[in-house]
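One protein chain omitted, others in place.
Letters are used for the chains, namely A, B and C, taken in the order the chains are written, and counting of residues starts over at 1 for each.
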Amino acid sequence: MAQASIDDVDLVIKTMAKTIVDNAEYFAHLDSIVGDGDFGYSLRNGFEVVLADYDTFDKSSVGAILKKIGLVISGKVGGVSGPIWGTAFLRAGITAGDRTELAPGDVIAMLRAAISGIMARGGASLGEKTLLDALVPATDALEASISDPAMQGDHAVAALQRAADVATKAAEETKSMLAMRGRAAYTGERSIGSVDAGATAVGVILQAIASAWREKYGEGVPA
Amino acid sequence: MAQASIDDVDLVIKTMAKTIVDNAEYFAHLDSIVGDGDFGYSLRNGFEVVLADYDTFDKSSVGAILKKIGLVISGKVGGVSGPIWGTAFLRAGITAGDRTELAPGDVIAMLRAAISGIMARGGASLGEKTLLDALVPATDALEASISDPAMQGDHAVAALQRAADVATKAAEETKSMLAMRGRAAYTGERSIGSVDAGATAVGVILQAIASAWREKYGEGVPA
Amino acid sequence: MRKFLNDPKTFVNEFLEGVALASGGALKFDPRYHLIYRADMPDPNKVSIIQGSGSGHEPAHTMIVGRGMLDAACPGDVFAGPPVEFVTETTKLMNSPKGVLYIVNNYTGDRTAWEMAKELMEAEDYKIGYLLVNDDVAVKDSTWTIGRRGVAGNFFVIKAVGAAAERGAEMDELERIGNKVIGQVRTMGIALSSCIPPVRGTPLFEIADGEMEVGIGIHGEPGRERRKMGTADEIVDIMLDAVVPDLPFKSGDEVCLMINGLGGTPISELYLLYGIAHKKLADKGIKVFRSYVGEYCTSLEMAGSHLTLLKVDDELKDLLLAPADVAYRVF
Partner (left out) sequence: MRKFLNDPKTFVNEFLEGVALASGGALKFDPRYHLIYRADMPDPNKVSIIQGSGSGHEPAHTMIVGRGMLDAACPGDVFAGPPVEFVTETTKLMNSPKGVLYIVNNYTGDRTAWEMAKELMEAEDYKIGYLLVNDDVAVKDSTWTIGRRGVAGNFFVIKAVGAAAERGAEMDELERIGNKVIGQVRTMGIALSSCIPPVRGTPLFEIADGEMEVGIGIHGEPGRERRKMGTADEIVDIMLDAVVPDLPFKSGDEVCLMINGLGGTPISELYLLYGIAHKKLADKGIKVFRSYVGEYCTSLEMAGSHLTLLKVDDELKDLLLAPADVAYRVF
């Protein structure tokens, strides 16, 4: 597996931001079923700024980029999503530090830092019907792929796709969960039967990143 | 043609009151098309009291009965209908005075007094899409029947039916009129195309009275 | 039915009882005449001021009974003026040697009731004053309609006259002040939805999503025109274009600007309209002396708004700022 460069970070961030802006209504709709319907719109408020200002960010290191994004998101996004997504980027950025290249292990460490940041900020654990229920299994899958020789294609195209597919499936599985965090939690039993908006968003974003990655680096070695 | 007695007045009043109470929703519905939808309910407020208290009214003369009804109606009915219907009964009652029997000519005089009372109180003339547009032609028809030998059956059963039919038809014809009085007038051109609630009510009430009359006195001489 | 109700027939008396109970003794209630009145009135040194239109326009008029406003209100049923008996009984109860002032909104039903009552009471030597409110420019005056309706501008008439009455003004003085306000106040309304009279239980009419009713009345009467829904900017233009040239309001004038909610429109939207109207008036050189944003005269749960302008001078400013206490309050 190769190293990821600042250029790759650009691609991931822009793909993510564009996906969020494009899917704002869809995500908000999901949040309206048992939540309050603001999720996609809130997130869009922040990622629109990221998209618009990205070229002016300090790109001297991965850490600089991600910390800046964390500040924009927690500054501009309201609701529970601002602090949670903002914290995730901040922690990932702190972990990346002044690196300008990321090894696969760095990416995993950054994701783990983001996850524990989210847990600390929002107090949620796995199985409580939040975005963690997609993000954690996807990170586990990515980590497993890294140490799996069958997945060692160029640039981890297949590994990323695998992680995205795990996220999508895990998001679907939040359907049967009882919401225990966020506004959806107020509905108790009635939250069962619909997917979590945040988890679904994680799946959709990872799929978009996996596609963009494949477009850039071609098909990986099939699993 | 025979004289009408206090007993006959009882029948007419009770039939009228019952018809208004039974048709309150229908009349209110008609008023809601271009008016404000209160007409039937307002009228019911008064005629319910008439029905409930009728047996306690002073029945020493036709005038006493009708003036009392006029007071109840203008006292209990809100909107434009209270003053208008109240005035009609008051004026008819004043015209009847202390008679205990009414000749056909007396009935016509009472109706004419009611009509000019309504016109004085509400300022409306014929053709302005109000209850006058049914009441006036019905009164004209009744007056014509009285002097028409072909209609001289017992107790004016046919004459009354003819008046009711004229009212019903005239009410239907208010459809093409532009409302110039009451709340319906605010809608201007848009009042054209639906019947006037008050005129329709006059038709429905007269039909009920004609039926009750026929039930009491049998078929009249056919025209 | 989407309403907090026990029985539509007792609706008016049940909410009026709530108003009286909420007042901590300041207001009394007589269910026979839908009557809410100040417990400390009548006062021989004060003209009594009373009103009663249809119910369904709350806080008008039953929730603006109190010091510096109305002394009593005797509304009819929802959207029906009061029966004459309500008015005569209220007049007797509130009688003062200085007289009883009727403030009447210009509707056939209201006028016939109040004018009949005035005749009856004057025949018994009561001293009755009379003001007729007709601020709605949506209705063109003509020889055959009864003329402009009284709508949200009624609030200003009561406020000014109520303040003056509290200071002991005589009847003719109150009529002068009231007619001054009536001469200088104009209103135009737009509705986005219908309303549900309790006795009826279903909407009085329908406004499709994407449409609006221009020149709406406050009894669910349709307005003069159904139009495609506009932006807030366009809607304020429609309202100002109807109101401003009518008086006309001119550059250099000082005004009260009221954005009245019809019952179902959130106050956030009313403030949004307010901001737009305030700026457009400033562009015309018309200065807002004071703002009035909220529900003053509603049509049950109708979504919509009236824009009302009142031209003010020093006399009216003073009366409008005078203290008043009514059931309708925040603190």
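Here, a contact is a pair of C-beta atoms (placed from the backbone, for glycine too) under 8 Å apart; a residue touches a chain by one contact, two chains touch by 3 or more.
Since we're looking at a predicted model, the values are computed, not measured.
Every shown chain touched by the omitted chain in the complete complex is listed here: A, C.
The omitted chain makes contact with just one of the residues A:G79, A:P104, A:P137 or A:G203: A:G79.
For subunit A, the residues in touch with the chain missing from this view are 28, 32, 34-38, 41-42, 45-46, 74-84, 86, 121-123, 128, 180-188, 190.
In the full complex, subunit C touches the omitted chain through residues 1-6, 11, 14-24, 55-56, 58-59, 63, 159, 192-193, 209-210, 229, 231-233, 235, 263-276, 278-279, 288, 290-291, 293-295, 298, 300-301, 303, 305, 320-321, 324, 326-331.
The criterion applied here is as follows: only the chains that are shown with their structure count from here on.
If the chains shown are joined wherever they touch, the resulting network has some other arrangement, not a path, ring, star or complete graph. Chain centres here are Cα means. That of subunit B falls 34 Å from that of subunit C.
Centroid to centroid, with C-alpha atoms defining each point, subunit A and subunit B lie 77 Å apart.
Between subunit A and subunit C the centroid-to-centroid distance comes to 56 Å (mean Cα coordinates, whole Å).
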